[in-house]
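All protein chains of the complex are present and in place, except for one that has been dropped.
Letters A, B and C mark the chains in the order given here, with residues in each chain numbered from 1 onward.
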């Protein structure tokens, strides 16, 4: 029984900046790609076409330990740190071979989009929680 | 009476890639920023909150003459090449001082979003055409 | 013997914009990803670490036929249209199942980076031309 979902990726040219390494904001995109791949692995999608649920971020943080460079292959490891009534806290490690590239967290809140365009925090649907927990 | 709308911009760090110059895909974003600034100058917005009109691209093309580098200041010059019943063709020149960085075109079509999520081409509303033409 | 290199990809969340479809500038990034995957398949890299060759764009153009949406799977088909002394012209088709999403071209020029930071067009090295041609 796995405790982490692993998402493999390769660094693309447009992910880099003039310092020759992956731009730090791109690392946050890698986290999100891994999160969404994990949801797909659980039979879910974070953004159902025509649906009214959303999962905006409450927070995101990364510590950067080592750079990533063009064409390098790496993995994003995702773990669900806490699954609460309304929020999910993910824990991430980005690794290239034996090297830890970055570690961090992201927290999302389940919302229902209101007719006026605003968002209201709601309880995470039971089937979402169940399917995510069944992955591990 | 101006014949071009001029949009000033500075190159940001995340606009660059490992070659030390602005990534070519970012140049297309500069075109769009200039287009939307021109719409604002005409008292319009390309994406009204809650509106059902959209302006997807039919095509975009750029020829690259000279690179742009971090922190350089430049301008995007926009001209409406053709304003047809359903489409707008824009002509662009990106310049840094006396140097031409790139020249290109973009064509957008006016659409109405359908309840099922698809888009249907429609005639450009008269007030949009009028306000864009009044700019020049 | 293949006549096209095919690069599979999935739409990521950050590839989309508020219109709910892939941003047109992101489509150009897809072309580049496919180009670089083709180079890797030929045993090459577009950006050798510490190397002094570069491949800046002379031009890029896309016609957009159909939108791409979050999590959709698609392919970028790459063909070398013309391999000249100093330039490579690529031809691209982006397809989702039987649907053509976009068609376009990109042209790159082989340059050597000069000590002062500028770039000088040079002849494409014979081994690069040979390995690219051997792919097809």
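Methods note: contacts are C-beta pairs under 8 Å (C-beta built on N, C-alpha and C of every residue); 3 or more make two chains touch, one makes a residue touch a chain.
Small disclaimer: the values here were computed from a predicted structure and weren't measured.
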Candidates A:14, A:34 or A:62 - the one touching the absent chain: A:62
For chain A, residues in touch with the removed chain: 18-21, 24-26, 28-29, 32, 47, 54, 56-64, 67, 117, 119
Where the unshown chain meets chain B, residue by residue: 12-14, 29, 32-33, 36, 40, 45-47, 49, 69-71
Residue numbers in chain C that touch the chain omitted from display: 13-14, 16-18, 20-21, 23, 25, 49-50, 69-70, 117
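By definition in this document, only the chains that are shown with their structure count from here on.
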Equivalent-chain rotation between chain C and chain B, CA atoms, steps of 5 degrees: 180
By number of C-beta contact pairs, the top two chains: B-C
Distance from the mean Cα position of chain B to that of chain A, given in whole angstrom: 32
Centroid spacing, where centroids are CA-atom means, of chain A and chain C in whole angstrom: 27
For chain B, residues contacting two or more additional chains: 18, 20-21, 25, 117
